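Below you will find the structure I want to go over with you.
Shown here: the complex without one of its protein chains, the others still in place.
Right after this comes chain A.
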Amino acid sequence: MGTLPEPFAAWFAGRGWTPRAHQVALLRAAEAGESALLIAPTGGGKTLAGFLPSLIDLAARPRPGLHTLYVSPLKALAVDIARNLMAPVEEMGLPIRIETRTGDTPANRRARQRDDPPHLLLTTPESLLLLLSNPEAGTFFAGLGAVVVDEIHALAGTKRGDQLALGLARLASLAPAARRVGLSATVAHPEPLRAFLSPSGRAEDVRLVQVRGGAAPELSVQLPAGHLPWGGHMGLASAPEIYRKIREARVTIVFVNTRAQAELVFQALWKLNDDALPIALHHGSLTVEQRRKVEAAMAAGRLRAVVATASLDLGIDWGDVDQVIQVGAPKGVARLLQRVGRANHRMDEPSRAVLVPANRFEVIECAAALEAVRHEELDGDPPRPGGLDVLAQHLLAMACHAPFHPDDLYAEVTRAAPYAALPRRDFDDVLCFVEDGGYALRAYDRFRKLFRDAEGMVHVRDQRVARQLRMNLGTIVETPMIKVRLRGGPVLGEVEEWFVSTLEPGDNFMFAGQALRFEALDAMSAIVTRGGEGELRVPTYAGARLPLSTWLAARVREILHDPQKWRLLPGPVRDWLRLQGKRSMLPEKDGLLIETFPRGGRWFLVAYGFEGRLAHQTLGMLVTKRMERAGYAPMGYLATDYVLAAWSAFEPTEVESLFEEDILGEDLEEWMAESSMLRRTFRNIATIAGLIEKNHPGHEKRPRQMTMNSDLIYDVLRKHEPDHILLRATRQEAAGGLTDVARIGLVLARAKGRIRHLRLDRVSPLAVPALIEEGREWVAGGAEDALLAEAAALVEEVTGGEEIFAETLAEVTEGVRVRAGVVDKPRHRERHPRRNRFVRSAPKSVTGA
């Protein structure tokens, strides 16, 4: 063999292994002192490949000091990898010390690590920045030989990735000799990842080692035995089939798309679980201890199945998983493959996965995903520029580390790929913002955080500023959460604060796989008891639903349009499409099909855009605004991944003009500035940039005076300094992150001159799923004030101006029906069962919810 030195060759031989080609390739890159990106499917010995050069180097030339830094997006992963590396190191008797450093590392161990660093240190992007902000970072990292970035595909393109890229750039200044190794799952576009990893920000400076996936995954689609649901996203109709599959396999991961769905699927499976199979639940809102318990049980082989959300997308390998079930449409091909790869972590055996679509459109989507996998066609977003808020945090951290000259730091920052194109003006404005707020009104000279000396070097004012930075470091802005605690018992997990605010004592909801009854709210947590009954609500979480990826959308359109491809679809779906062809027409591959039809005393307009729910939602807002101007009196609309449906009092006749392209310029700007989306973006940016203090989940709430509503700041700043760097950052992020606006542009451009408007006398088959969908938006008809006036008048009318009539009011408003909030709280994300009243009551079995 001769590729590995002793004792490694013997160790490999002892297990009957031969070094794999990519492991050798990484070794060669290391010998040449080059950075390398390894792209391989899971199960390829990727992690060992990343560390092998470091282990060999240390075995040959033992020396004290930090040799290799490993960064992973998950704390648990760092801990697990450390454990896995221990085995070979001990078996070969290598003089190598391996330690982790995360938010959980006790202070005394951190202090010891600072004085006597281990050879291999495993950490997270946040802990890395903390280390870099220390004045001693220079000596700590001076001898660094290598940086290994794991799951790099999950970091690049996110704010955590921006932060890591800046951290790597600083590391390169402290330890210029350190080479970089990136480990990534299979991605569509490796170039941006190479650039992300590159010390120069240029892709060509990183060697690419790509492992073609071993055996192709075996994917199949499972339909429910009975009726194929028209709507719904939960996939509960297929619970018996899912259960049967679990029984037939050794260990199954059941992936779902949202935490609410996880709760419901878990519940449904346990109802069927006559064999008392050990089936567990895993999602991001359960307590860490609970999740660790489930993971440990899984690793020990004590579970037959776990129902999980994206919380298990990354992470620890469990060799025993032999089946993955994806319930609900996968929404993106790369994500599907990532999940499928969680089964059977051995490269030469195929992964086995079953897709369980929840409704008819999802059947088509699954067929499209299968086709895309067959053609090895992945989806992926293009890289976006690094966030200015992350840069602000970084600049302060660097000042805490040591005084810097702005010219040098600018040069360093632009060597990080996300900031390669950063204009100097933006850099300077961000620096001014960190110094004293950077406002045109120079009011805060006394309170500046940074000051410049005669040589132009930037210093941090005092230790208090450094302390404050360390408290607020990181780019994850938590939605305010409230703990759920059993009365007299343990904490079960957390739900979003707004969800608790909608609960009255005695309300029942489902959480952590149990039916719970809400009893009271104490200072820190929602107190619940077991055994809730009746109508159970399920907490939902912000941003839970991912939109359909552009790639998949195009494939769905292709399948719909081409009857040749219908052989991919099961019988009932084919019949459904045929019926659509007869009653109306099938959407064309290019162009935009719009149907209008009367139903229940109103007119419905359904546009088949296939550009994802977020895009359709924005489009709905814009189109209904135009409908209002045209006098059609729109009453509401609804967006799914596939269609936009709007309904109005009068028949929309000039349909083409509603979808003209200029809709974007004309209304969008105005809508954007006022939109809750921009306010949310501003809140995140202001928090990350350090303008407002972070929420520390689980910590005592600050006195009321200390928390500051970011909306008030947004309004004042927008009025008095609309060009402030934070507002520029907000607009930049909204425009860039708002791929759905780009996608609306796509729909409209495609439709130009090719709008097919069909006026039907009744609902078309393809429109049915949309009409039984939940989550409708109501047209605000002007503004909030109009709504207030209407509600006030209604109350007045019913009560004749009586003073005290809370009861009556409740009834009236019940009639008025409070629905999804356009304002204040993200209530529109909630799917309140009682609100189903709006849904032309489809039986539960049909909606699947």
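Heads up, the rule we're going with is that contacts are C-beta pairs under 8 Å (C-beta built on N, C-alpha and C of every residue); 3 or more make two chains touch, one makes a residue touch a chain; residues count from 1.
Definition applied: contacts and distances are computed from a predicted model.
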Omitted chain, identified by the protein name its UniProt record gives, among "Helix-turn-helix transcriptional regulator", "Carbon monoxide dehydrogenase, small subunit", "Ligase-associated DNA damage response endonuclease PdeM" or "CU044_5270 family protein": "Ligase-associated DNA damage response endonuclease PdeM"
Looking at A:272, A:457, A:692 or A:760, which residue reaches the missing chain? A:692
May I ask which residue of A:465, A:528 or A:548 touches the chain that does not appear here? A:465
Across A:13, A:86, A:716 or A:749, the one contacting the chain not displayed is A:716
In the complete complex, which positions of chain A touch the hidden chain? 433, 436-437, 439, 441, 443-444, 447, 449, 464-465, 468, 480, 497-498, 500-501, 503-504, 521, 690-693, 704-705, 707-709, 712-713, 715-717, 719-721, 724, 778-780, 784-785, 787-792, 795-796, 799, 802-807, 809, 813, 816-825, 827-828
